[in-house]
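For reference, the structure I am asking about is given below.
Every protein chain of the complex appears in place save one, which is left out.
Labels for the chains are A, B and C, by order of writing; each one numbers its residues from 1.
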Amino acid sequence: MEKIKSNSYILFYFNKKMKWLTKILDGNELHTHVGVINHHDVIGKIYGSRITTNKNKYVYLLKPTIYDFIMKIQHGTQIVYPKDLGYILSRTGLESGHKVIEIGTGSGALTMFLASVVKPNGHVYTFDINQQFIDIAKKNVSRTDLDKYITFKKINLKNYTKSQLIKNADLITIDLGDPWTVITQARKMLKDSGSIVSICPTINQVEKFSLSLIENEFTDIECAENIIRTIDAREGKTRHSFYGIGHTTYLVYARKAHFT
Amino acid sequence: MEKIKSNSYILFYFNKKMKWLTKILDGNELHTHVGVINHHDVIGKIYGSRITTNKNKYVYLLKPTIYDFIMKIQHGTQIVYPKDLGYILSRTGLESGHKVIEIGTGSGALTMFLASVVKPNGHVYTFDINQQFIDIAKKNVSRTDLDKYITFKKINLKNYTKSQLIKNADLITIDLGDPWTVITQARKMLKDSGSIVSICPTINQVEKFSLSLIENEFTDIECAENIIRTIDAREGKTRHSFYGIGHTTYLVYARKAHFT
Amino acid sequence: MEKIKSNSYILFYFNKKMKWLTKILDGNELHTHVGVINHHDVIGKIYGSRITTNKNKYVYLLKPTIYDFIMKIQHGTQIVYPKDLGYILSRTGLESGHKVIEIGTGSGALTMFLASVVKPNGHVYTFDINQQFIDIAKKNVSRTDLDKYITFKKINLKNYTKSQLIKNADLITIDLGDPWTVITQARKMLKDSGSIVSICPTINQVEKFSLSLIENEFTDIECAENIIRTIDAREGKTRHSFYGIGHTTYLVYARKAHFT
Partner (left out) sequence: MEKIKSNSYILFYFNKKMKWLTKILDGNELHTHVGVINHHDVIGKIYGSRITTNKNKYVYLLKPTIYDFIMKIQHGTQIVYPKDLGYILSRTGLESGHKVIEIGTGSGALTMFLASVVKPNGHVYTFDINQQFIDIAKKNVSRTDLDKYITFKKINLKNYTKSQLIKNADLITIDLGDPWTVITQARKMLKDSGSIVSICPTINQVEKFSLSLIENEFTDIECAENIIRTIDAREGKTRHSFYGIGHTTYLVYARKAHFT
């Protein structure tokens, strides 16, 4: 039975909307709408147990998963939701050991997710033109033990002529406003018959990127969106939730082919 | 550049509805509605290239991914779709290295998917009461290199009193008609604050299993369904597809807690 | 060109979330987050024109439709959304001239909607056990000119043994927590092969009511839910809306048959 130690991360879970991921530091307090929690009281408890706040509410002490770390990341840039992360993984057939290139680091949510799967023998190379995003992403990643499986690079891939591009990627993900501008570069880095996925928030991007994929000799092109509907299960009163996640993004998938 | 060899698997891809995953055996022929393909002609080609059938149609030679292997499995039992596999993974925060127990082996699709992620240091233990299912699943898995990360067991967990249950699983998945019957056993095998997911094709199962989770001291219970809508992207004529995947299953997620 | 007169209803429209349906009364003012509107300034304007608030914002002067009146009704009880109203109508084949019975008056939203279609030669009979609901519904209806096509009755249909039930209804709608309790009565009032629709917020109601319909000799049973997804159309940036209407209700439809 693993006990909660100082300096480890914990997810304080009250309910779906009230949960807090934080690092346990003896002496600290967490102030919430359902009461105050002293970090000191948490140390030595077993994961999964619950404590009572000073407002007499139960809060569960959960060991955070990658899901929790990803959901916590909400810095300046648009995040990629777990539903979309999951589909990217299952549709591309990503496996532990794969080499992945991520174009557009963003908040590092996808970076982190990809690394958690490809480790320990695979690797994620992530590129962004914006050092600020890279710094945020690095900080986000630092909360986990995934650093060593990720290489951050500040480059503008559109103008990148270096001969030593990374080669033979199993998967390339793109999260840019204009994904078609990096498609030739992406193609060079992708292994034969390898997978590419672009995160496209608008339908116009979906259309334009799909056409670009055909021109650039990709096949098995699939454009999709992934919708999660949650269900409120109560005895004799089960129904879909009144609120749910709306639109997040469309996804465009394809595989590298050779037309000649 | 990797060339296609004899005895390797290939995905012959004509379009979304016509694709064939098969092993290349010199001398064999694949007969399809779009023509005949001689395996001999494929050997030595590079992945991603295309060949012309005797009916003058292009067929792409793709290196199959786990996705392709999973989609191919359509034996007697209900499969778990990639969209659901992906969400199981992202919601539970599954990582490479995790220990997973699967209750209800079924066709081995989920088994294979889980193993492809947790390898090389993680492991999947999969239980079924039906030897026939286990045999089918083993055969399905044998097409990949995932055997060594999977342990198949024919046991009826409901009556399983053995003291040496597997312990400390990061994730337990259940694919049974009556998932509530194994919940006490599952709980014993799950690490503190670990994740459980049940594949529930009916709403009645969702309701009953959710209630059972509360009684058995689980928290962060979430019931959901995952819907994929594909989009047909054509220049100036983009729209959602007329056909799509309908209902496959609902999913119930929770984490092990301790109420006392 | 019709001009706006005193004592007529108007929809002040700023945007989808900020719109106000009110009666024009000379001397009144409407105070909103986008500024103040003097009713006096509105009188004599043509419908569709816009005026400028004291905060320099445009507000449109629209002639309210039944849709607007229905959306405004938000009293104590759950409303039936336009998407569901529309499907009830189209699925049952409701026409002008039909005789309709509504069991469970609620806020009067459905009552009003049905009357707006069946008038001038059809009629809506609406029953509720709760005088308070009837009073609210009557007040809501009084804003329109539909009173004469609606008969309100305070009765408990479950115990209603009166021989003079209304007969030969083309359509019966039920909005009760336990719709199966009135099914025998409903059947007596429905014409042969006529349509019945029940508004069922939970799946458990859907299941129980459907089984009850089979037992009571109904056919063509169809259970459905109706989902609206709005789309934000902007030049080169079109996508589904981030927010949308979640679950409102399931609908169960059937037609009266004779099994013997």
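In this section, a residue touches a chain if its C-beta (ideal position, glycine included) is under 8 Å from a C-beta of that chain, and two chains touch if they have at least 3 such contacts.
Just so you know, these numbers come straight off a predicted model, no measurement behind them.
The chain that is not drawn here is touched, among residues C:117, C:157 or C:182, by C:117.
The missing chain, though absent from the display, is touched by one residue of B:32, B:181 or B:202; that residue is B:202. Across C:127, C:152, C:180 or C:250, the residue that sits in touch with the chain not pictured is C:250. Listed here are the chain B residues that touch the chain not shown: 201-204, 225, 229, 236-244, 246-248, 250.
Take chain C: the residues that touch the chain left off the picture are 1-2, 13, 16, 46-50, 60-63, 65-68, 82-83, 85-93, 95-97, 113, 116-121, 191-193, 195, 203, 206-207, 210-211, 219-235, 238, 250, 252, 255-259.
Basically, only the chains that are shown with their structure count from here on.
With centres set at the average Cα position, the gap from chain A to chain C is 43 Å. The set of chain B residues that touch two or more partner chains comprises 203, 207.
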